[in-house]
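A protein chain is absent from this complex, but the other protein chains hold their places.
Going in written order, the chains are labelled A, B and C, and every chain counts its residues from 1.
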Amino acid sequence: MQINLRARDLGIPFEGNPGNFNAITDLAGVEVGFCTIIEDSKSGKAEIGKGPVRTGVTAILPRGKDRTFHDFVFAGWFSLNGYGEMTGAHAIEETGFMQGPFMITNTCSVGVVRDAVDQWAVNHGSNMHLATVAETSDIYLNDMEGFHVKPEHAFAAIEGASSSVIPEGNVGGGTGMICYGLKGGTGTSSRIVTIDRHDYTLGVLAQTNHGESHQLMVAGVPVGLELPGELGVSRGIKRHSERERFDKSSIIIVVGTDAPVLPHQLKRIARRASLGLGRTGAISANGSGDIFLAFSTANPGSALKTSEYTTTTLPNRDMDYLFEATVEATEEAIINSLIAAKTMTGFSGTVNALPQDLLIEILRKHGRLKF
Amino acid sequence: MQINLRARDLGIPFEGNPGNFNAITDLAGVEVGFCTIIEDSKSGKAEIGKGPVRTGVTAILPRGKDRTFHDFVFAGWFSLNGYGEMTGAHAIEETGFMQGPFMITNTCSVGVVRDAVDQWAVNHGSNMHLATVAETSDIYLNDMEGFHVKPEHAFAAIEGASSSVIPEGNVGGGTGMICYGLKGGTGTSSRIVTIDRHDYTLGVLAQTNHGESHQLMVAGVPVGLELPGELGVSRGIKRHSERERFDKSSIIIVVGTDAPVLPHQLKRIARRASLGLGRTGAISANGSGDIFLAFSTANPGSALKTSEYTTTTLPNRDMDYLFEATVEATEEAIINSLIAAKTMTGFSGTVNALPQDLLIEILRKHGRLKF
Amino acid sequence: MQINLRARDLGIPFEGNPGNFNAITDLAGVEVGFCTIIEDSKSGKAEIGKGPVRTGVTAILPRGKDRTFHDFVFAGWFSLNGYGEMTGAHAIEETGFMQGPFMITNTCSVGVVRDAVDQWAVNHGSNMHLATVAETSDIYLNDMEGFHVKPEHAFAAIEGASSSVIPEGNVGGGTGMICYGLKGGTGTSSRIVTIDRHDYTLGVLAQTNHGESHQLMVAGVPVGLELPGELGVSRGIKRHSERERFDKSSIIIVVGTDAPVLPHQLKRIARRASLGLGRTGAISANGSGDIFLAFSTANPGSALKTSEYTTTTLPNRDMDYLFEATVEATEEAIINSLIAAKTMTGFSGTVNALPQDLLIEILRKHGRLKF
Partner (left out) sequence: MQINLRARDLGIPFEGNPGNFNAITDLAGVEVGFCTIIEDSKSGKAEIGKGPVRTGVTAILPRGKDRTFHDFVFAGWFSLNGYGEMTGAHAIEETGFMQGPFMITNTCSVGVVRDAVDQWAVNHGSNMHLATVAETSDIYLNDMEGFHVKPEHAFAAIEGASSSVIPEGNVGGGTGMICYGLKGGTGTSSRIVTIDRHDYTLGVLAQTNHGESHQLMVAGVPVGLELPGELGVSRGIKRHSERERFDKSSIIIVVGTDAPVLPHQLKRIARRASLGLGRTGAISANGSGDIFLAFSTANPGSALKTSEYTTTTLPNRDMDYLFEATVEATEEAIINSLIAAKTMTGFSGTVNALPQDLLIEILRKHGRLKF
């Protein structure tokens, strides 16, 4: 089942060797779920509290529904630009573990999703209390200040999580997002790397909501400069002034791996997402919450130990393979989000999808298509 | 109006020169509000979801209700031990500004309070979206996993904020807290420092919920070792094992000043809270969320500027006076929380107040009382 | 005077508007000096302690020779990968000021250069003691473990500093460096940005010594994949094993601006160097010391103030222009270092320059040449 078009399907070249799904779910045990909320305005026009609603919740469960809330994974994070939110960050930095799942939603709904994760944990016999919830702002397409996300939506994202192919584009937390002025949202990719004859998987999931249209680079080609200027939406929001047009963007990038790396090594991996992001033309604008997290599914049971225990790890020098995979899969996940996303009309207007025929034409002109 | 007994009233010695209220509200413009929630169990026994409820919300508004949500203050933070939560941290680190108020509640209610601040902001014409909410865990005395804090409680704390004397002990977010095995909660103190013939005010508010009873030091005297062993509660919680007894503690310390210091200088001040905390015997246990924030009310309007602007600041060398004041006021705020707090019975049992006659006797024996 | 070929001379496209020299010296007051040390082996063969010597020292003086040692600049730094050294980092992070100049040399000579700066300061009536010295490793081409850099070399770099055109490639600290398997070294670039009708200059100087040849991207084109495989040197070092081949690389990037930005804002700028680096194909390998510093020449005299003073600053939202300039100038400085560097034979063998005719051919094929 191929549920949406991918960048590779168009012949866009990427380095490295992806996994079976070319998705973060290529990692054994990882489950990803989405709750997408799309509703017309109750009043027939864009009105705070009435809609239209174009938002949702994404849940990444590193060890699946059964174990994620008890058997925490090692994690590390990096904030390239912190004009955003990711709860749980202090605890991850301190303890080396991420408690429970990684959730993504819109900016105004971080709180409700956070407490919902706590509630879900209590209901399922976990005593975790420091949930990890990140966000990007869908205030252009969604009635974000109408607070339409409810605990049930977070529960649905968790309960619907699966370990198979991942839908991309306008789904879950990514539903109403804008990437380089075009319709963005959710994107994913993965790499298989071989270290000492051992295969490891590394997967990336990104919620893309950053950048201005002129900045977009695809496969190194400055596509944004060659697209028609009127195609992309500028981030001006009706009731805000022109000067804030750069604000309200963000990109959340989650990197998972089954390579046995420790918390301080996962911070290293998280930082590399910056380099993949840079390849797509990003400058990480002032108003952007560009926060990246990496986790490892290796060393299960570590958080449950009550006395001295052993962990498996990789020598630092072997991390180069994981670094390279992170850069590559981050770039591809971002482009995938643009390829899958469909044109959407919402609260403040319409955001166009990246026109694929035009993209192909530009890349072909630059000799950057594989077929 | 003196609404509760203070440590100084007992003759406990502290260095430095406090302000009029010896409270964070000695800072011009700062308003502090509390919503205290105390309810019996709806089922007549301790039951998750039914109570008893012993919790609340504390709101610190650096520029009062009218301006806090628009005219953000410079801020900086430090996590001595990050087994806790403080939302808004990424944005403060990145931008140098704290958006809106500083809120404190229990661990399971961070989300509802966070979104409520966003809602209050939307309702009052602010477009801030990255609220700062910290927590300590009241799971021993409060039905924390019953999620009894609602948006209205956060609104009430904000709307009831005032710039006068601050109640201490079992109020607001501090209602159900335990400090060194004894009843803790909310405490505050302030200092006036003179730099270059200019008077500056520095105030501290702490929500104290950390430590084991044997660790308590008052005015340098190891009071905890001389108190009866059975007096303090150990942090064992009914459904948790003995091994977790150190966990579930925390202390949140907020330092405000009208001295004109920049974001990177405020991080320096936040780190000094550690030294004041150290004087009371703390070891900053693994399960403790010991997170400190400092803000400056100077340089109003900075966050609203749309072109090059000037800020006032202090030379780094003058910060020693602020550092000293931070250490002193932090120590005193913690002890004040213990002096004001009253014995409380709640979800899992009873937590005793620090017996003042015994405390006085011990301090007198060591020649550490002023009268 | 054009002292070496630049990337733009070949028609390689870069975004943005460079300054007069397209160099960090476009910043008023900034002086840059180089001491290049090239000596044959005293024993006629490669021998530790005897040579050949291919190394040097680079000095960046933010306020020129007269004021840099007294009137410190605001600065901030970021370590994308810290397998390297930059002394002075703690003091910059703490105080917001960089004491004196920024020096770059080889890994084994950080100490001698650091103390030499202290000595130069003492000799010139400054009481600064916490010098900032960074490094990259020239162990392949240089007898690095022979410790050939002496205090006089550091003095010479400082004393020879000038505010005009900057030589690039095999000069100063960059003398023996290897970039993407090809001869690298020193590169620079600048941008003029207009914010609110005010022109600001931002300049970058990089000492490039990172990456493997297959990774090189120029103007978005994966040039490294299209170059002959045998052209680039792998980082194997005679007495080290194959497994360390990725190690011993590094890139130091210094960003200067006359825009009035505060220390916490300079950290933001420093982080953006990552995005420019990413555009050239970097993965920031395990053994790479990828450390970036940003300083502002605005607000002169700030470090000399003895009482409350005012600083000028920019609103955070205006920083997008500086972020964009940083990304662009970083990319161009790195490519400039490759264009200027000449093939060099040294301690362990020969490192080829990037063949310009081949480069032009590849870029032309991809429609990525301006002429």
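The rule we apply is simple: a contact is a pair of C-beta atoms (placed from the backbone, for glycine too) under 8 Å apart; a residue touches a chain by one contact, two chains touch by 3 or more.
Note that the coordinates shown come from a computational prediction; the quantities given were computed from them, not determined experimentally.
Judged over the whole assembly, touch between the missing chain and the shown ones holds for A, B, C. Here one chain is not drawn; of B:K45, B:R317 or B:K342, the residue touching it is B:R317. Checked against the full complex, the one of C:P13, C:G64, C:G82 or C:G160 touching the unshown chain is C:G82. Of the listed residues B:V193, B:A282, B:A303 or B:V351, the one in contact with the hidden chain in the full complex is B:A282. Contact between chain C and the absent chain runs through residues 48, 79, 81-91, 93-95, 107-116, 118-119, 122, 127, 129-131, 133, 137, 145, 147, 239-240, 243, 286, 289, 291, 306. Within chain B, the residues in touch with the undisplayed chain are 15, 80-81, 217, 219-222, 243-244, 246-247, 268, 271-272, 274-279, 282-287, 316-320, 323-324, 326-327, 365-368. Residue-level contact of chain A with the missing chain is found at 94-97, 195-196, 198, 260, 262-265, 268, 305-318.
The definition used in the following text is that only the chains that are shown with their structure count from here on.
Chain A and chain B touch with mostly matching residues; of the residue numbers seen at this interface, over half occur in both copies. Every chain gets a centre from its CA atoms, and the centre nearest the mean of all protein CA atoms is that of A. Centroids built from CA atoms put chain C at 33 Å from chain A. Under the contact definition stated at the top, the residues of chain B that touch 2 or more other chains are 94-95, 306.
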